[in-house]
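Dropping the structure in here first, questions after.
Of the protein chains in this complex, one is absent; all others appear in place.
What follows is chain A.
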């Protein structure tokens, strides 16, 4: 089923922010906004919930710390506790200062890399992925707001978007969710 969306293009981020607020005040559904750079406060204006990436990162860090501790406890203390340069290998805690650099690095390593991979997965980014850019100008100097036309009156919606300062308005028939 094909659905109708309206693409409204803007050339200024302040105008875009005002437009987003107006469109939301009129209870239209904004599908997506494409910007060439991050616009401060846009997520708040669009009502997008906070990211939980930082929380995942904290948990990945805990995993990394656990891996480091279990690994070194097994290798250095349980499996083959050798006397290496007089370092006490009787228990983990006695030799812990020597392990701290690795514990720290693995915590950071897990927290950073797994968070980045989570980000890629959640935002569906990978090599050879087909770009979803509806208009090439949005990577350079234009901002594009995609509004779901739904059952609304298209003429009324376009005139509203025109009032918000859009420089170009297009009505697009879109194949069902190709992204």
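Things to note:
Note that in this section a residue touches a chain if its C-beta (ideal position, glycine included) is under 8 Å from a C-beta of that chain, and two chains touch if they have at least 3 such contacts; residues count from 1.
In this text, contacts and distances are computed from a predicted model.
Looking at the choices "Putative monovalent cation/H+ antiporter subunit B", "Electron transfer flavoprotein subunit beta", "Energy-coupling factor transporter ATP-binding protein EcfA2" or "Quinol:cytochrome C oxidoreductase", the name in the UniProt record of the chain not drawn here is "Quinol:cytochrome C oxidoreductase".
In the complete assembly, the contact with the undisplayed chain comes from A:97, out of A:47, A:97 or A:127.
Where chain A meets the chain that is not shown, the touching residues are 54, 58, 86, 97-98, 100.
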